[in-house]
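Just one protein chain is left out here, and the rest sit where they should.
Let's look at chain A:
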Amino acid sequence: MLCKGVKRKREEEEEEELTSQDWWLEEATPSPSSEEGAGPAPLPPSSLFNLSIFKLHHGLRRGEPDLRHLVLVVNTLRRIQSSMALEPSAPEPPCPAPADPFPVVPDTPLCTSVSALLDDLSHIEGLSDTQTAFPEDAPLSRPPDPGLDPGRPAPLGSLELLLEDGLEGLFDDIDTSMYDCELWPNLKTDSGETEDKIQGPGLDVSELDYLMDVIVGTQTL
C-alpha cells in the first residue's frame, strides 16, 4: 500500500544514513526482536534493496572486500531488482513472502538509493589511487587489468546488471512526481535507450564510471 511520501531534506538523509551506518557497524549484535513470539517487522523489498546497496557500498569500502559476501549481496540485489521490475501495479507485501515471491515496489527508492550511493562516493578515500594495478596469479608477471584504465570507458559492472535497462534512464530525470501518492502507469522503463549511453543532464557521470571502476577493479583483484 503506497502512502504519500515527503521528500526529505538532504541533511536528514545523511543523518539517517550515518545512524544506520553506526548501527550496522556496531560489534554487539542485537537479537532480531524483543517481542516474544513475534517476528520483527519485515522489511519491504525497497528497504531491502537500500540495505543491500549499503552493504555493497560498505563492503567495497573495506580494504580488501570479502568476495563471498560481495557476491551474495550482489546476487540478492539482483533478485530484489528483478522482483521490483515485475508487476508495477501490484501492492507491496511484506518480506519474506513465500506465497508471492515477486512483490512489487515503486521505483523511487531505487533512484534514491543509487543516487545516495553515488553521492557517498565522494567520501571514499584513496580507492582511486589503489585500484590501478592488480597483478594476478604470479604477482609480478602480469600487466595491470586494462579495464581499470580511467581513460577507457569502464564497464558498468554489477549495477548495470541490477538495472536491466541501464543507468542512463535512471539519471535522466529525477522525477519528483514519484513522491506523489499514485501508482505509476507511466513508469520510466527506459525503453528505447541503449545501454551504452550514460547521459544525464546535470549529472556527473564520471562518478558513475568511478563506481564501476571500483566494483570491477575490486573484482579483478
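Convention: contacts are C-beta pairs under 8 Å (C-beta built on N, C-alpha and C of every residue); 3 or more make two chains touch, one makes a residue touch a chain; residues count from 1.
Methods note: contacts and distances are computed from a predicted model.
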| item | value |
| --- | --- |
| Among "Sodium/hydrogen exchanger", "EF-hand calcium-binding domain-containing protein 9", "Serine/threonine-protein phosphatase 2A 55 kDa regulatory subunit B" or "Mediator of RNA polymerase II transcription subunit", the UniProt name of the subunit that does not appear here | "Serine/threonine-protein phosphatase 2A 55 kDa regulatory subunit B" |
| Contact footprint on chain A, counting only the chain that is left out | 24, 27-37, 39-40, 42-43, 45, 48, 51, 55, 63-64, 66-69, 71-72, 74-76, 79-80, 83, 95-98, 101, 126, 129-130, 133-139, 155-158, 160-161, 216, 219-221 |
